[in-house]
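Removed from the display is one protein chain of the complex; every other protein chain stays in position.
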Amino acid sequence: MKPIDRVTEISAKISSMEIRGAGRIATAAAKALRDFSQTEEAKSLEDFNQRMELAADILLKTRPTAVSLSNAIRMVMKYRKDDLAAARESVIINANRFIENSEKALEKIGQIGSKRIRDGDVILTHCNSLAALSVISAAHKLGKSIKVIATESRPRFQGITTIGMLDQMGVETELIVDSAARSVMNEVDLVVVGADVITASGTLVNKIGTAQIALFAHEARTSFMVAAETYKFSPQTILGELVTIEEREPGEVLADHSRYSHVRVRNPAFDVTPHQYIDLICTEVGAIPPEMSYLIIKERLGWEIEE
Amino acid sequence: MKPIDRVTEISAKISSMEIRGAGRIATAAAKALRDFSQTEEAKSLEDFNQRMELAADILLKTRPTAVSLSNAIRMVMKYRKDDLAAARESVIINANRFIENSEKALEKIGQIGSKRIRDGDVILTHCNSLAALSVISAAHKLGKSIKVIATESRPRFQGITTIGMLDQMGVETELIVDSAARSVMNEVDLVVVGADVITASGTLVNKIGTAQIALFAHEARTSFMVAAETYKFSPQTILGELVTIEEREPGEVLADHSRYSHVRVRNPAFDVTPHQYIDLICTEVGAIPPEMSYLIIKERLGWEIEE
Amino acid sequence: MKPIDRVTEISAKISSMEIRGAGRIATAAAKALRDFSQTEEAKSLEDFNQRMELAADILLKTRPTAVSLSNAIRMVMKYRKDDLAAARESVIINANRFIENSEKALEKIGQIGSKRIRDGDVILTHCNSLAALSVISAAHKLGKSIKVIATESRPRFQGITTIGMLDQMGVETELIVDSAARSVMNEVDLVVVGADVITASGTLVNKIGTAQIALFAHEARTSFMVAAETYKFSPQTILGELVTIEEREPGEVLADHSRYSHVRVRNPAFDVTPHQYIDLICTEVGAIPPEMSYLIIKERLGWEIEE
Amino acid sequence: MKPIDRVTEISAKISSMEIRGAGRIATAAAKALRDFSQTEEAKSLEDFNQRMELAADILLKTRPTAVSLSNAIRMVMKYRKDDLAAARESVIINANRFIENSEKALEKIGQIGSKRIRDGDVILTHCNSLAALSVISAAHKLGKSIKVIATESRPRFQGITTIGMLDQMGVETELIVDSAARSVMNEVDLVVVGADVITASGTLVNKIGTAQIALFAHEARTSFMVAAETYKFSPQTILGELVTIEEREPGEVLADHSRYSHVRVRNPAFDVTPHQYIDLICTEVGAIPPEMSYLIIKERLGWEIEE
Amino acid sequence: MKPIDRVTEISAKISSMEIRGAGRIATAAAKALRDFSQTEEAKSLEDFNQRMELAADILLKTRPTAVSLSNAIRMVMKYRKDDLAAARESVIINANRFIENSEKALEKIGQIGSKRIRDGDVILTHCNSLAALSVISAAHKLGKSIKVIATESRPRFQGITTIGMLDQMGVETELIVDSAARSVMNEVDLVVVGADVITASGTLVNKIGTAQIALFAHEARTSFMVAAETYKFSPQTILGELVTIEEREPGEVLADHSRYSHVRVRNPAFDVTPHQYIDLICTEVGAIPPEMSYLIIKERLGWEIEE
Partner (left out) sequence: MKPIDRVTEISAKISSMEIRGAGRIATAAAKALRDFSQTEEAKSLEDFNQRMELAADILLKTRPTAVSLSNAIRMVMKYRKDDLAAARESVIINANRFIENSEKALEKIGQIGSKRIRDGDVILTHCNSLAALSVISAAHKLGKSIKVIATESRPRFQGITTIGMLDQMGVETELIVDSAARSVMNEVDLVVVGADVITASGTLVNKIGTAQIALFAHEARTSFMVAAETYKFSPQTILGELVTIEEREPGEVLADHSRYSHVRVRNPAFDVTPHQYIDLICTEVGAIPPEMSYLIIKERLGWEIEE
């Protein structure tokens, strides 16, 4: 098997969603580039650069809109270009650092985020975010007495996964339908949700229903925290790109939708929460206001606004 | 069977929910009182009054919080008290008028409400309200080109009943999960929902999720119309009573909830929409602003604020 | 000339806009009906009723959407129907009362509205409303020191007429372009505008730009008063009718619009101000909150919500 | 002593504030008119009318801006004018009814208002209102578990009187400075305050600081209830009158203010809360939305908007 | 002609507005400084510095409040101060870079901004901004189907210039009076306007009427984008300076204003839009949130907050 074939193999697994989840995709791509840089047999720096570009391209095309994937690739590809040896070594260093940071990110987010939770707090969460649950779990482990309200998160009922995990941890939990979120909001002290993408403006793209909950929190003067790894920040939005909202298949909402003549199912997967409704984004490098997202993109993800 | 036993029989059917639905309960009670007034054998007006009071009481106790029931009984019991014959006759007239008005109410609401719908309007509805659907159906029959967006209305999926009815009518319809209501609101021209109770202040008590939708409509400058028969207005709220929000059984939300140790299901059936978010209440006697609710109570339901 | 020809003659003048302005149209129609009732030669009450209906119909058709016209006709047609003589007399009484009330309305509005103006107030007005100017003029005559800011009110520059009238009165006045309304709002103590139509919900339909100014006033906690004769209230809106917003000809905005291939001029004459932005409606019968509009319609204009 | 001298004597006590408090002033005036009507020796109805007018005038001039006083006098002066005997009798009936209603008002307000209080509610109150305390006391006597947060209400520290009364009742109470009202608002379920004047638009004029608290309640989605006898409603506002905000003496705020050369103390006694921030006005005749204030004025206080 | 006279000559043209428009002024000044640095005959670095300071000063005084002018001069004057030769060379480099960047800025803004426009979007624009039109034009050239609504922009009717340019491009356009902006806002997907000045806080100073439109967009949840070259950002605002709003001559609004005795025309040229109403500022270096303005000032314009 040629080195590039190994890259293609991993790419196929990402495409087919055998490898999925923002973190796992990113890590797999970083590893693939790292391993490729050690096995290909470039004779010159120029040759090496070309081969790396090719490999990066193959990986990027598997899920062009997955922000964690492009962030991982960009981080690795910022290798030193002094000479061939330095380049190879630099790829390893970059990849390993990215992988290590990602692996530690959830734990660090838990550490940092749990400081915002006070004894007796009622926390509302939506969908099933590992980063959000890391914050809740860390607070619980610190012995803080907390209660969680979880929405069921139609159409895919990820809230049921969430209550299962909280039940395992021994956290007192209440389950509500999504329509009851505003009714309970006056009891809630803090909302904690995850992120699919965070733009340069601090706008949050997340599971459908998140924007509604953020509005209710804002209306009730309840704090709203996003828990997210830094690789969720989207550099492309600096260049004017809009984040596309995926429309998923109707069967998720209504099994027998085809029996209706005049009815169409609409199933948007995400919605958009403006930064005005977000108090804090808790990342592995600190708890920042959403207005600082551009700085995170610049300092962590290595994108300049002018290229 | 003694006349009063017939009243008890009807009462049992209302209690057991054999007879159910705000309109059907109210009509059954009015008929029961009317029939009783013709069959009991009072010898004096005083005697008649006592018997009628007894019958009214039996009926009222079946569902003390059902506002349509108490409204029906109050309307019938406002019979003339000149003499026995006049009283009997007056009970018939009152009961028949109430029954007739209720029967025509849906159609009239459709007529009046459909005038507010313009050609090309996109209408969002929640849950399954016959009054709201009467407005939509009347507009559709007038040849106005409309599109309806229906929420699925968890936990009992009444939205599926709604899209079935709209599909039958041939109205172009879209189905969304409740969490997508805000995402689509900028496309919507008018929200139309029904009512469980309307208070003296014009506050709406309706299916859980309604208050969220009203907030989204308000935020997006989309009109919000309630379609409701006048017997949905609650006179007791003038006397300071709060409308109680029923908590329904957890199984509606999650079948196997008992397998969790730390999880409780909360299932509030209704929520409360303040009158500031309501543009118009369309009743069978006209399209009124919510602030006029007190007048409707006074003029139609015969309650004075000082008794 | 037959009596009915006189009615037709007046109708023609209303149609051709020889007679125009909400007040003048209403008065002309009331006079026409009054005069007709004295000259036609009905032999029976029934005959009289038919002839009156015919005359009313001719007049109503001239401007079916002019709310003052239909209000005037409805008021006159509520004549007593005991016998022919009483009917004739009652038409005279009704017509004269309507005419007299209308004539005095501007002055009374000035009296009542000027009480809301304090010494030193800065008042903003839009377009050219005689009722609004009556309030300002009355306050000025009472010796209150006031300043008026008038918008130019594109496209027809009615603001220029307004500053001319204020200049005549000797009132200190400032003229601004419509786009500067928000910039000056923090200096303003009170906005006073007129009305084209007021609905049963207290919604105001008035000259394009009014809704913007109401929003600025609301934002700046500046009071917003509408000055309007009671015949501006629209009974039809109780029955669900929407007020249509007239689109006027493009030439008012841009003389040479036809020289463009891809450009269309839009020229809506009115806009819609929700009652939440209106503090008070000053009429000839008192200063009422907009939520009381339904009562005015019922008590003054004689429309029941159920017919 | 001549009958009119007795009226003058009472007037003097009102002027000197020997008789003070909205309720006591009103009752004293009603009694004075009643007693005068029985003692003066008018020979004709016309004579009687003149004498009564004179007495009413003397009383009214003592505190021309006290709305309870003018309401009491207007109610009594609406006596029948058939003949002298009927007039005299009618004055007694009117006066007694007003007095009796006023006396029972506090208790009835307590009964009606306490229904809005749920077990476990936290109630914030401002200043020292007997009507507001009647609501709290009635709820406490019904065995509802409640907590009250009272502001100290600078400059005159009426909050200290309030906590003394609550302490006597055995109600759990917390005292805060006025500046802490917003900080605690998220814990509060219901704000209950009294009223100095309520206008035809449902606007509340009350102790300085009330408007701030209403804004905080609105912001936090906390209910805001006004407890007020119907004689607090101001008919004059229908005729366009503005309620004047009294400026009290500087010494209330700062004892040694005269030692400063460039400092002036401003001490407004009241502020103005718009009806949008008020959920309910609890009166002795029912719990009404503020938008219904005009109706209360019309039905209870006997003022028509057109005279 | 002495070198400094050439600077004076250019300065005169800027003063007299022969050279005008933010971009052209800035470019002219940069060129003047560049050319001067090559022609003056300084003998030492110190001498050179003094001469350059003099020239810069002459240029700056022509339009002291024109932010593009001071930005251009500051950029050029940041030349290296190692020795005379390096200084001369550095001035050329700085000036040429500023000129080149400015020239390319419009095109780059078009590229970046057009990515935010989706097929089918309705775009509202105000006044006549080349940067805003560059965004619209780029989207149109990309084949996106768009419609533009342009305000006429009283008092100088720049909107007529705008519709002429859009007509030339073949973009479907609608013209409205400024007062109709709120009426059409619910149809609009995106507002795009230019800028006169952007402060360190992201506050926008632009043509009178802009702030109103931003408020309407915010109210209707419509996106609001500013298109602006980076030289529009104002470093002085970091040092606490307020941007002065120019008051232009009354004749622009009303030709014959002098015939009135009591009327004054107010003609503010600009207004102030707070950053809360701005979603994105599209510059030639990227699409940034307004909160990032300080960074742009620091990184692009070379001002530190502490000097």
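Each chain gets a letter, A, B, C, D and E, in the order it is written, and its residues are counted from 1.
The rule we apply is simple: a residue touches a chain if its C-beta (ideal position, glycine included) is under 8 Å from a C-beta of that chain, and two chains touch if they have at least 3 such contacts.
Predicted model only: the values in this text are computed from it and were never measured.
Considering the intact complex, the chain excluded from display touches A, C, D, E. Only one residue in the set C:Asp167, C:Glu219 or C:Glu241 touches the chain that does not appear here, and it is C:Glu219. Considering the full assembly, A:Gly113 is the residue among A:Gly113, A:Gly159 or A:Pro274 that touches the omitted chain. In the complete assembly, the contact with the undisplayed chain comes from D:Asp271, out of D:Glu89, D:Asp189, D:Glu241 or D:Asp271. Subunit C residues in contact with the hidden partner, per the touch definition given at the top, are 186, 219-221. Panel shows subunit D; residues 149, 151-155, 160, 163-164, 166-167, 170-184, 208-209, 211-212, 215-216, 219, 253-254, 257, 260-268, 271 of it touch the chain omitted from the view.
The chain not shown here touches subunit A at positions 111-116, 118, 276, 279-280, 282, 284-289, 291-292, 295.
Going forward, only the chains that are shown with their structure count from here on.
Listed by label, the chains that touch subunit A and also subunit B are D, E. As a whole-number value, the distance joining the C-alpha centres of subunit C and subunit D reads 37 Å. Each of residues 219 in subunit E touches at least two other chains.
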